[in-house]
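Only one protein chain is missing from this complex, and each of the others stays in its spot.
Letters A, B and C mark the chains in the order given here, with residues in each chain numbered from 1 onward.
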Amino acid sequence: MVTVLFFARIREQLGIDRLSLILPQEPMTVSRLKQHIVDIHNPDWSDILMADNVIKAVNQEVVDDNHSLKEGDEIAFFPPVTGG
Amino acid sequence: MVTVLFFARIREQLGIDRLSLILPQEPMTVSRLKQHIVDIHNPDWSDILMADNVIKAVNQEVVDDNHSLKEGDEIAFFPPVTGG
Amino acid sequence: MLFSLRLPVVEMTANFSVSVQQQDFDVSAELTLLREQSSQVGAIANFVGVVRDINDQQNVATLELEHYPGMTEKSISDIMAQAAERWQLLGGRVIHRIGKLSPGDQIVLVAVSSLHRGEAFAACEFIMDYLKTRAPFWKKELTPDGERWVDARDSDHSAAERWNYSF
Partner (left out) sequence: MLFSLRLPVVEMTANFSVSVQQQDFDVSAELTLLREQSSQVGAIANFVGVVRDINDQQNVATLELEHYPGMTEKSISDIMAQAAERWQLLGGRVIHRIGKLSPGDQIVLVAVSSLHRGEAFAACEFIMDYLKTRAPFWKKELTPDGERWVDARDSDHSAAERWNYSF
């Protein structure tokens, strides 16, 4: 199982803030996880999750699309940050 | 008449914080005023007032030795500043 | 890629701390704590961010701040640790507010203590620049015309990039 979190505009666009998933296969990357989420949930999510400016974090560290996932990971997708 | 003020280390070295003087002649510069003060008060003051790092202000603006003085001016001599 | 590599782990002392909270903060109290941490403190540079009334020509009635609990605190700690490695600092304090805020409200405090002012100023600005581009917070403006998510500013990325940090 992995936990997937969505924040801010992405959370609102998807209408969901969290998913729990069983990783379908190893090795799994962030990029393939996005496609998997689209496949099993909603084809309309593709544009939202695949957008260039979506930031990906695994276990609370920013990563790129090629990052390898493992059991128990916390994966987050969020838009560019606007704090401060 | 002009007012002459001394601050900090210079004030302590001279043992005086303020003088009122009649300007002896026109035109008078800051440099010549220093010599005049030494002449009429104490030859030992020369090293103190003539030191390179003495800052001169006239009417509360920093000036150089060639600045011309006029009746009513407030002239100040002080060491490099150390506030903040 | 600004976000592509992990930060090296740097040990932080108890003199550096982060809070993410709804309630307001008292700058004087925070600076007093920094002063009392060490008799070596000669300089405290600090920055307070304030909710502005007008942002891109829209009247802001209320601002709502969302964050990523856990990662937000971690990312700010990492940024402070980087600053502490780069400059000789004595302490640091970051407070960032979340939830609903109104124009004129304080949003963020970044305070850094050091022996001398040059290092305190540089570290404070560094932390603030990286917080702006790396700490997961998102602002939503609630205006008379409806809600909208605030867009990230290119100038914030330029500000962070000028530190030439190798990550």
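General remarks:
In this section, a residue touches a chain if its C-beta (ideal position, glycine included) is under 8 Å from a C-beta of that chain, and two chains touch if they have at least 3 such contacts.
Computed from a predicted structure; not experimentally measured.
The chain that is not displayed touches the following shown chains in the complete assembly: B, C.
Across C:35, C:86 or C:157, the single residue that touches the chain missing here is C:35. By the touch rule set out above, subunit B reaches the unshown chain at residues 5, 7-9, 55, 57, 60-64, 76, 78-84.
Residues of subunit C in contact with the chain left out of this view: 26-29, 31, 35-36, 39-54, 103-104, 106, 113, 115-118, 120-121, 124-125, 128, 155, 159.
The rule is simple: only the chains that are shown with their structure count from here on.
Work out the mean CA point of subunit A and of subunit C, and you get 26 Å between them. Mean C-alpha position of subunit B lies 49 Å from that of subunit C. Residue numbers of subunit C whose C-beta contacts span two or more other chains: none are found.
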